[in-house]
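Worksheet for the structure shown next.
Omission of a single protein chain aside, the complex is shown with its protein chains in their original locations.
Showing subunit A:
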Amino acid sequence: MKSYPISIKPFGERAVLVEWPSEVKESILADILDFMEAFKALKILGWEMSVAYNSLTMVYNNDHLDFEETQKMIMDCHAEQAKSTSSRVQHLWTIPVCYDLEFGIDIQEVSKTLNLSVEELIQQHTSHQYVVYGIGFLPGFMYLGGLPKSLEIPRRSEPRLQVAKGSVGLAGKQTGIYPQESPGGWNIIGNCPVPLFNPSLKEPCFVKVGDKIQFHKISKAEYELHKIEAEVGIYKPEKVALHA
């Protein structure tokens, strides 16, 4: 596995920011995830880590930290990790989306702008696998990479005050799902009936950073069924293991 140069900066009294080269790249994400795995294996209590694209924010919840000491510990761990092979397992998740006009309120406008028929647009959106480069902004909101160029479309000029929970949108180089109702400027092309954040579960978010997702077109009837299954807690998202 490729190992990249890293830089470490202090981030307030209890955190450090570890940065990899500033690019959106699967091999960089893999190096970050391998580092996290190696660092977790050191079993030092109190650390909380979160990934976003090329960076890792490491927060120490126990006490104030000594920057020089922490920097050395991270550098050593990253150097050591490069020598070993990773046993990480990521998953490819199939995420059901209903693209009916009732949910995909902008899909006709988007298809016109992109010069695609609605069917072609759905076909393209569902035929790619998207890498989860981070989860943030809202609980369960995934930063997805890998949108085909043909689906790139600017944000709406005026954001909506309310975008429905589960809305699937397109904006610039991004596609994603609103995990809760929120204001937003993305072009909405469908809706996912399955909650991406469920605080009543031990693992509120089934997708992890480094996983991939692929959208799957469903009918309104399937949408209603999955919604009920999710509400009563019997919906099991489909996944396949991907080895690092």
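To be clear about the criterion, contacts are C-beta pairs under 8 Å (C-beta built on N, C-alpha and C of every residue); 3 or more make two chains touch, one makes a residue touch a chain; residues count from 1.
One rule holds for everything that comes next: contacts and distances are computed from a predicted model.
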Choices "Insulinase family protein", "High-affinity branched-chain amino acid transport ATP-binding protein", "ABC-type dipeptide transporter" or "Biotin-dependent carboxyltransferase" - which one is the UniProt name of the chain not shown: "Biotin-dependent carboxyltransferase"
Residue in contact with the excluded chain [from A:13, A:26 or A:120]: A:13
Contact partner of the left-out chain, one of A:24, A:77 or A:225: A:24
Sole contact to the chain not displayed, among A:51, A:151 or A:213: A:51
Hidden partner chain, residues of subunit A it touches: 9-15, 17, 19, 22, 24, 48-57, 59, 61, 134-141, 143, 179-180, 197, 199-200, 204-205, 209
